[in-house]
Every structure is written in C-alpha cells, then in structure tokens.
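With one protein chain held back, the other chains of the complex are shown just where they sit.
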Amino acid sequence: MSKAIGIAQVKRASVLRVLPYALVPILYGLGLATIQGYSSKLSIISLLVLASMLGIAAVGQTLVVIVAGIDLSIPFVLGMADVVVTQEYAAGWPFWACVLVVILAGAAVGAANGYLSRLLNVYPLVITLATGSIVFGGVLAWSNGMTGGLVPGYLVSAVSVIGRTGPIAVPPVIVGWLVIAVVIIVVQRRTAFGRRLYATGDNPKAADLAHLNVTRVWVITFALSGAFAAMSGVLFAGFTTLSDATVGEPYLFQTIAAVVIGGTSLLGGRGGYGRTILGVLTLTQLTTLLVGAGLSSDMQESLLGLLIVLLLAMYGREPALESRI
Amino acid sequence: MSVAAAPPEARPLPQRRRWARVVHEEIASTSYAWASLAAVVALYIANVCFQPSFVSPSNWASILSVIAPFVIIAMAEAFPILAGNGGLDLSLGPLMGFVTVLIAVVLVPAGISAPEFLIPVVLAIGFGAGLVNGLLVAYLRLPAIIATLGAYLFYTGFALDLQPSPGGSVPSWLQRMSGSYGPFPAVLVPIIAIAILWVILIHTAYRRNLLAVGGDDRAAYTAGIPVKVIRSSAYAFGGLLAAVAGLVVAGMLGGGDATVGPPYTITSIAAVALGGILLAGGRGGLLGAAAGGAIMFLIQNLLTVANVSAFDVNIADGGLLLVALALNSFVLTGRRRRGLAGMRAVSRADGTGGSDRGGIEGG
Partner (left out) sequence: MLQSNALGADSIAGDRDEPILEVTGLQRRFDETTALASASLRVRRGEIHALLGENGSGKSTLVKILSGVLRPNAGHVHWEGQLISLRSPRRAQRVGIATVFQETLVVEELSVLDNLFLGMDGLLRKESTRVEEERRAVEVFDELGFRGFDLGRPVWTLSLADKQIVTVVRALVRPWRLLILDESTSALDREVRDRLFGLLARSIASGDRAIVFTTHRLDEVEQFADSATVLRAGATAGILSREELSRGRILELMSSRQLSTRAAEKETSSQVLPPTRWVGDVADVLRAEDLVLRPGGRRFSLSLHTGEIFGVTGLEGQGQVRLLECTAGLQKPFAGQVLVTRDGELTHVRGYRDAYRKGVVYVPRDRKQEGLFLVQSVFNNLALPVLGRFSKAGLIRRQQVVEWLTTYTKQLSLDTARLNSPVGSLSGGNQQKVLLGRWMAVNPVVFVLNDPLRGVDEVTKQELYEVFRALALQGLTILFLSTEISELLTLCERVAVFWDSGLEAVITGAELTEQSIIDAMFGRGPATEAERA
C-alpha cells in the first residue's frame, strides 16, 4: 500500500479537527441529561475504570497504527493472558510470575507479528488475524477448554470501583493508566525511538534507505502491542473474575475504533496516544450511554457500529485519489 | 566499434489463429490459481484416504452443500479485495447470517416465499448492502477496515435482535438445497450461476477496469476509468454473493441463524489469500477464490476426520493462512530477483538500445 501524499493534502475543516476534543464533553453533557447519577463520583470512577482497561489495550494499537500497521491479535492475546494468568495462579505460581509470563508471551506473539509482516511483506491485518487465530486455538488446547482459575484479591480491588491507591480514593488501574499515558506520550514526542516510529510509518521505503532498522521498529512496536494486550488481559481477569479466552472479543473493534475516533490516521506517520485517550473516553461514554438507553445488547452493538461509521465519515476519511497523483 | 548485440525480442506480431490466442490468454489469466487448484486436488485425495465415503456419489450433495458457503463467501470476498487500495469487506459473513434471519423471520412470514419473489428480493438486499459499504469506502473514503467492521457489528447485532436463537422456517423449495435433482446436487445451481456471471463479466471491459483499479488506482483514474464506480460495484457484487450464500445456508439449515455468519470472516480472507489472489488487489479472480474456499473446507474436514481436536482447527486455520501468505510473497519477490523486470522490450529501428539484463529500473 503505497502512500504518496502530495502537497495537496485534504485537511479537514477546522471545525472538524476540533471534533475529537469536543466529543468528550458533549457526550458527558448528554450523559448528564439522560442518566441518573451520571455526575456522581461512583459513576465517573466506573467510567474511568472501563476507560483505563480499554486505554491500556489501545496503547499497542496506537503505536502499531502509527507505523501504518494494525493489530487484530489483541483480543486473542488478551484472552490468552486472562486464561493463563488465572490458571497458573490457581496452580500455585506466585502472581508476579504469572503476570510476567503472560506479558512476555504477549510480547513474543507481537514480535512474531512484526517480524512476519516485514519478512513476508504482507499487511499486518492478515498476519495478526492468523497469529490471533493460532493463539486462540493454542490457549484452548492448552487449557483443554477448561475455564476454572483464580485471581488474587488485590487484583480485583485494583480494578474495582471502590479500590484505593494508597490514601487516594482512586482505583490503582486509573492511576496506572495515567502513568502509562504520560510515559507513552513522552516516548512518542521526545525520544529518538518515537521519531523513528513516525518516520517508519510515514515512508517505510525512505526509512530503510535512511538506515533506520525498519524491521526492528516493527518488531518492537508489535511486541509492545502484544505486551499491553496481555497486561489488559490480566486486568480483565480481575475485572470479570472469569477465565475465558473469549473475553477480549469486544476489543477487536474497540481498540481500532478508539484510535481512529481520536483522530489518528490508519495510514500512519501521525497522530498519537494523546488522541487515542480522547477516543477511549468517547467510546466508553458512547457505550455507557447506549446501555443507559435501555437497548438490548444486540441493538447496542448494532448502533455502535453505525455511530462509529458516522463519526468517521466526519473526520476519519482517507485522502482523495486526486491528491495522491 | 560494435553496436549492441542482436536486438532483443524483435518478435513479429502474433499471427496465430484467433482461437489459439484466446486459449493462450484464458490459460494465462488463470495462472495465478494453479497452485491452489493443485492443493485442492491433493487435499481431496487426502480426505478420501481418511474417509473413503467422501468420494461416493450419494454423499456429494451433502458434502457440496457444506462446502458451498465456504466457496461462495470466498468468491464474495474476492471482489472488494480485487478492487484494491486495501479494500476488503469484513461484514460479508454477518451479512450472510443476517440474510438467513431475514428470510426466516421477516420475508417468509410476510408472504414473500415463492422463488420468483424471494430470490430477487434477497439478491437486491445483498447487492444494496454491499453497495452501501462500497459507497462508504469509495465515495466517503472511510478506511475499509473500519467501515466494514462497523457493518459487521451492525449486521451481527441486528440479526441477533431479530432472532435471538436459531429457528423460523423456510419455503420447501429452498429446503431442497441440501438435496439433489436426480444425480445433480441442488447446491450446484447457485454456484454455477455465479460462475456464469463471472465469466460474462470478465469478457467485458469490467475485468480490465477492475484489475486496473485494484492494481494502481492512480493509473486507472488518470487513464479515464471511473474508479469510484468500479470500486463500489465490487463491494456491491460482494454483497450480492453473500446474499446467495445466505439463501443456500437458510435452505440447508431450514431456518435462520444469526450466529452462523461471523466465523466466516476470517475464513473468507484466508480463502482469498490461499486462492492466489493478491491482497493488495489487481491480480486474481473468482476461480482462485473458489479454490481457496475449497481448501479451507477440505483442511477443516481433514482435521475433523483425523480426530484432531476442535481447538487445533483454529491453530491450523491460522497456520494455513501464514503459509498462504508466505507463498504469495515468495512468488512476488521471486519475480523481482529473477530479474524478469527490466528487460528492454524494444528494438529500435536502428538496432541500438542495449539490453537491460536484470534489475527493475533501467540503469
């Protein structure tokens, strides 16, 4: 997929560029108007907990999208982490070891994704679908389809609405997300790795010729994606207290949607995690509103699909063919 | 001082007879699918080894009716992929499931059950649904992944809402889908109909238009091809074929089932890749897609028959897709290395023009 963007880039009108930022408060206003107790501390914290989990899973997706790739294996790695961490903990391993193992496994899957995509010169879309499938089957085979497991109490309270981080009445997962967000944004903007990331996404051919090790960038980026997906899986284990390889399924769409709604282009080379945070907050509020609207979960799913498409029609469009000539 | 060696490639115009040239081209245009067809044959034989009853004619109808969705959805998916620019349609599986639900729960109860009404209505719905996706991608320029993922959610949710659990009923003529007319499996009818449609299409200008749009849309556009129209039409055809699959599946199940569709998303893309079709677009056709669909089915069947656990089927699917991608990429890089690109095709009137052996670019 060549991406020759000429001088004539179609930029969105300034109103539309502000939209990703404006959506967050607009939706909040809508929530206030339609849902009882929307402004209560409990409500806000539960919103932020959901956002944190999506946000952490979306870190990897963001980085991958910046290098002009996409990662569809995230939900499967997430499920893998959920199952493995709960079952290993139930088998008696210390929890920190279980977490380490799944994060390394996730990183390994991601590294394979990045490497194979480069080696075979194929869209990561298909590679990650394939590896995701393998991981999914692999986990099911490994666990023999069993769904029993254990989680430590502190994990559950880390993602619980009433959890506390030390003296602060905010669950650790939210604080964790904040820290991660700051680190990622700093890496994007102020490190050489970040610059290389954007350059690689902008023009992989030029990056190659400019002596950037594109394969290394891809491997590291996808490995990070896998690691964060696994991290998210661990959090899911605490949140759902389920040991289920399919828990991650909603995140297939939601991580991509969060990135794109935030305004980062799938073509790579621009945008960033700051934007994804906006997308995460928007998406989480949207789903909460739909739940509050009393629709069946199926209709919610249906409407969500429609709404995302609608939003993207406003500012998520690819450049016109004419501008690429 | 000598001028360059013998002028390369001073071939006379092909003076062969017309039919010979036509045959030569038909063969050349399907060359991308040969490996896949060979794989189908090999897998068929393997299946027969494990399950001798596989080959018996009395089973053909039922086997074909199980293969049919794989093959038809793969052919459906081939259209948007061929149209290029990263195009694909992740919603074709759910669309198929949605169609089965529509038939069982909406259309038949509303009285639309005779074939001369039901078939056109369903096909129109499929075509329209595909067209909507095509408009989103080609005219609104939404990234295909997102637009069709959104459509995926839409159809899955909507179908489940209409019919939370499988059931309903379909007209009796449709139920014969899993049977035969004499020795002739009924399910071959839609497949052959699709094949006829495709053969007609590729003998019009559509083939050139579609492959050009898929191969390099800038070249197509500047040459005067209406790129957006062609691209949307590809999605529309994809939807049309998904609707055909919906008819077939509804007939086989005897009712509607909203959950039958989503698993086909991954298999349809794998099937297309396995069929020798370039995922970036511009190369391939429905023959390869059908072969790819058959391969997906035959492998899954082989694993089931060989008593491999259901979980390993997932692994096999993924592994298979990777293998297909590796082969795909191998062919392409092989081309470049062999240096076929870069041969100067011309001999000038004065005989000069050094030949460019090897390398893609001149110089």
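Every chain is named by a letter (A and B) in the order it is written, and numbering of its residues begins at 1.
The criterion applied here is as follows: a residue touches a chain if its C-beta (ideal position, glycine included) is under 8 Å from a C-beta of that chain, and two chains touch if they have at least 3 such contacts.
Note that this is a predicted model, so its numbers are computed, not measured.
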Touching the absent chain when the full complex is considered, from B:F127, B:W198 or B:Y221: B:Y221
Selected residue (touches chain absent from view) among B:S58, B:T204 or B:N307: B:T204
Chain B residues that touch the omitted chain in the full complex: 1, 3-4, 9-14, 25, 201, 204-206, 208-209, 211-212, 215-216, 218-226, 229-230, 233, 278, 282-283, 335, 340-350, 352, 354, 356-363
Where the missing chain touches chain A, by residue: 2, 4-9, 11, 186-187, 190-193, 195-196, 198-199, 202-203, 205-207, 209-212, 269-270, 322, 325
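Going forward, only the chains that are shown with their structure count from here on.
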Approximate Å spacing (C-alpha centroids) for the pair chain A, chain B: 31
Residues of chain A defined as touching chain B within the complex: 1, 70, 116, 120-123, 125-127, 129-138, 140-141, 145, 252-253, 256-257, 260, 266, 296, 298-306, 308-309, 312-313, 316-322, 324-325
Residues of chain B that touch chain A when the two form their complex: 85-86, 88, 136, 140-143, 145-147, 149-158, 160-161, 164, 217-218, 221-222, 227, 266, 269-270, 273, 279-280, 309-319, 321-322, 325-326, 328-329, 332-333
